[in-house]
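One chain of protein is taken out of this complex; the other chains stay put.
After this line comes subunit A, so read on.
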Amino acid sequence: MSATQTTIITYLGTPIFGICLSIAVFLLGQWLFKISHGFFLFQPLFVGMVLGIFILWLMAKAFGVDVTWFYTNAYKPGGDLLFWFLNPATIAFAVPLYKRNDIVKRFWLEIILSLVVGLFISLYLIYLIAKLFGIDNTGIASLLPQAATTAIAMPISGAIGGNPAVTAMACILNAVIIYALATFLIKIFRLKEPIGQGLGLGTAGHAVGSAKAIQLGSVPGAMASIAFVLISIVVDLVVPTFANLLGIMH
């Protein structure tokens, strides 16, 4: 290990650097989002991701060390600490689901059938398109779990031979695209059924999709929260089976 690397570990090796950098880039994202009146590319999480990567890359270049090494030793200790809190945050989605138990109880069969059948069709189309673009099996395995929320999609991606980092990027981009195009897509594809709008937005856009669906009405809003929670469980059951069937999983 070089002297620079030892110095970096001494000064930046504690979790606080990663925590401070994460807070800083996210706050900057929130500020940009606010002053640009909600420009879709300035969503705080997207800005945070791009800026965080850029700053780490720049610092690694400035210190003359490998980018992956710098990420693992300087950012990851703090990043992992924050990441852990996604565990209780994911469990917390049981609460909005319970609050709309009335709709869950009336439409549970239609909701589950739609999510399972819709997901199977979507997975097959995603698989075909990925093949068409010449993406390898690791890439395909990383893209299949993207309908689930990031915290759940990442371990599934790892388990079926994908790259969890690519999966996380896919989930974040889903939200960016839905935020930008939801209204336009609903119009050109004539998605009029409120329950369908909600389930589609919650699946394709995760938490951001749910927020978008609430703007359309309380039924799409409630349905999106339900989809956002249930699709993760459906993905958990369907995606490994699907990957097995296509022989992507090693």
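Definition applied: a contact is a pair of C-beta atoms (placed from the backbone, for glycine too) under 8 Å apart; a residue touches a chain by one contact, two chains touch by 3 or more; residues count from 1.
Following the convention adopted for this analysis, contacts and distances are computed from a predicted model.
Q: Between "Ion-translocating oxidoreductase complex subunit D", "Spermidine/putrescine transport system ATP-binding protein", "LrgA family protein" or "TRAP transporter small permease protein", choose the name on the UniProt record of the chain that's been left out.
A: "LrgA family protein"
Q: Out of A:Ile8, A:Ala141 or A:Ala227, which residue would touch the omitted chain in the full complex?
A: In the full complex, the listed residue that touches the missing chain is A:Ala227.
Q: Please output the residues of subunit A touching the missing chain, sorted low to high.
A: The list for subunit A reads 18, 22-23, 25-26, 44-46, 48-49, 52-53, 56-57, 67-68, 71-72, 75-76, 78-80, 82-83, 85-99, 101-103, 110-111, 113-115, 117-119, 121-122, 125-126, 129-130, 133-136, 139, 142-143, 146-147, 150-152, 154-156, 158-160, 163-166, 168-174, 177-178, 181-182, 185, 189, 191-197, 199-201, 203-205, 207, 217-219, 227, 229, 232-233, 236-237, 240-241, 244.
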